[in-house]
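Let me give you the structure first, and then I'll get to my questions.
A single protein chain has been removed from this complex, and every other one stays in its place.
Moving on to chain A:
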Amino acid sequence: MSEWVKSERQAERERIRRSRGRRTASIATASTVVFVVLVAWIVMSSPGWPRVEETFFDFGQFREALPDVLSGFLLNIRIFLIAEPLILVVGLLVALARGIRTPAFFPIRALATLYTDIFRGVPTILVIYLVGFGLPALNLQGIPTDLATLGIIALTLSYGAYVAEVFRSGIESIHPSQVAAARSLGLSHGKTMRFVVLPQATRRVVPPLLNDFVSLQKDTALVATIGPLEALRQAQIHAASTFNYTPYLAAALLFILLTIPMARFTDHLAARTRRRRGA
C-alpha cells in the first residue's frame, strides 16, 4: 500500500477545525469579559460600595500588612506540609484496620470505626480547641505545648478520619475478582492488599484525596483560633489595630494562590485518567 499523502479534503477539514477552534476561543473570551464587567458593575454600583472599598481595598494597608501576613502564611504552609503526610499514614492505617476480618483483632477494627465516627462527626474547629487547650492541660510528660504542633495534631486527627473513608471506598471499589485472583495464587490477605488491591485503589482515590488536601490547605487557618501567628492571626492583629479589613483580603489572596495550582493539578490528573481509559 502506498504511503499516506494528505488529501485536499483532509487539509480543508483541518482548516475548518482550526477556524472553529478560533471561533470557540473568541466566543469564550468575549463572554468571559462581558460576565466579569457585569459582575464588577453590579458590585461597584451598590450603595455600600464606597464604604466597602475603603475598608477592604485599601492599598496602603495592603502593603503594610502583607509582609507580616506572608510570614504568617509560611507557618500555614509548614503546618500543611507536616500534617499532610501524617494524615495519609493515619488514613491508610485506619482504612486497613477497618478491613481486618480476623476475630482476634476485633478491638482494632472497632477502635478504627469508633475513631472515624467520632472525628468525622466533630467539627474541625472543635477538635482544634479540644486538642489545643485540653492536651496541654493534662500536664503529661512529653505532650507538646507548641501551639502549631498541637494544631497539626488536631488537623491530623480530624482529616485522618476523612481520608480513611476515602481510602476505604477506594479499597472497596476494587472488584472482588481481583482479590480472588490474588488469593488463588496463594497470596495472603496482607500481600493481596499490598501488591494488588492498594496499588489500584490508591490510583483511583487520588482525585478525592487531592480535593481533601485543598480543603486542608485552607483549614490550616482554623489553627489561628488557638493562637499561633499564622496568616489569619497576623491579619487579625493588623485589622484590630487599624479597623481596616484589607489584611484579611491579603490573607485570602495568599490562600487562593496556593489552592488554585492544586485544583488545576487535580483536574489535570483526572483528565489524564480519562484519556488513558480512551473515553
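Heads up, the rule we're going with is that contacts are C-beta pairs under 8 Å (C-beta built on N, C-alpha and C of every residue); 3 or more make two chains touch, one makes a residue touch a chain; residues count from 1.
Following the convention adopted for this analysis, contacts and distances are computed from a predicted model.
According to its UniProt record, the chain left out of view corresponds to "Amino acid ABC transporter ATP-binding protein" among "Ferrous iron transport protein B", "Amino acid ABC transporter ATP-binding protein", "Xanthine dehydrogenase family protein subunit M" or "Sarcosine oxidase subunit beta".
Of the candidate positions A:S7, A:T102 or A:S184, contact with the hidden chain is made by A:S7. If you put the hidden chain back, the residue from A:R20, A:R51 or A:R274 that touches it is A:R20.
In the full complex, chain A touches the hidden chain at residues 1-2, 4, 6-7, 9-10, 13, 16-17, 20.
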